[in-house]
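With one protein chain removed, the remaining protein chains of the complex are shown where they sit.
The chains carry the letters A, B and C, assigned in the order they are written, with residues numbered from 1 in each.
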């Protein structure tokens, strides 16, 4: 089962966890991204995420394909939120289950690393005195 | 904050996740162990866990010490369940938060690997036609 | 020929619209389009890397555009 969504409402860690449960699973690894209160020691007020949604879903689907092929996962749930997020809010949850735990850690790390490289989602950091699109400038 | 417990009641992934939230956290990694329906292709009916509780808590505390020292984690929650568990039940949840995600993955994997090596908890696999203490025999 | 240009993130701010129609000479590769944009909007030269997607897939510099293509400018992504 793959449950891949881009949502403009708060994400729920528990429901992502529940989505990947399976009697053959020995372990579930969940990665939860959080909005930090600072970046390079500059105070962040909030974040704004936007996405090219149809392509983002397609790229997330490619990540899921790799998870099944390379790590033999049982199920995966990737939820990414867009819109305006406050400190402590959850922009992304990736949960996956595998028969053995080592594969779950590796697969989950691959999933978030690849998501950050290939999925067309953009984050704008909003400071008290301005805003920047993350990663846009060297 | 460290939240280390051995419980004889069902574990809750969400509450372990919530226990490690922090405005300075960039990521949370949660590992959830599950009771699988088979081991080496033999059908498991249920599991029974027992623990030398005071020492198990002490060993889990040593693991937490390492997580703070080696990976600079912000918070950790380790809950292990004892008693009789059915297929799909959760024997262990480890949740931890860090400023950057790479450390969270490494630290969480270290925590579960070390728990399985050092913490005095024993698992008996109950089959239709017998039962064995896991790892007792080569 | 005309292509539909769609922009997200900082690219949307640079071209100052999420979507526009651009007139280019035929044939036009993605590589050529990138040059055109760099000249028309100097700020693109400051961006670390710009990719392009046609039909929801990344395409490389040698990819040839055709009349009416929907070309999406993908500045460096930063999800997660």
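Rule of thumb we're sticking to: a contact is a pair of C-beta atoms (placed from the backbone, for glycine too) under 8 Å apart; a residue touches a chain by one contact, two chains touch by 3 or more.
None of these values were measured; they are calculated from a predicted model.
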Among shown chains, those touching the left-out chain: B
Of B:20, B:76, B:95 or B:115, the residue in touch with the unshown chain: B:115
Touching residues (missing chain, whole complex) on chain B: 33, 49-52, 54-56, 58, 80, 91-92, 112, 115-124, 133-138
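As a working rule, only the chains that are shown with their structure count from here on.
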Mean-CA-position distance for chain B and chain A (Å): 23
In chain A, residues with contacts to at least two other chains: 33, 112
Chain C residues counted as touching two or more neighbouring chains: none
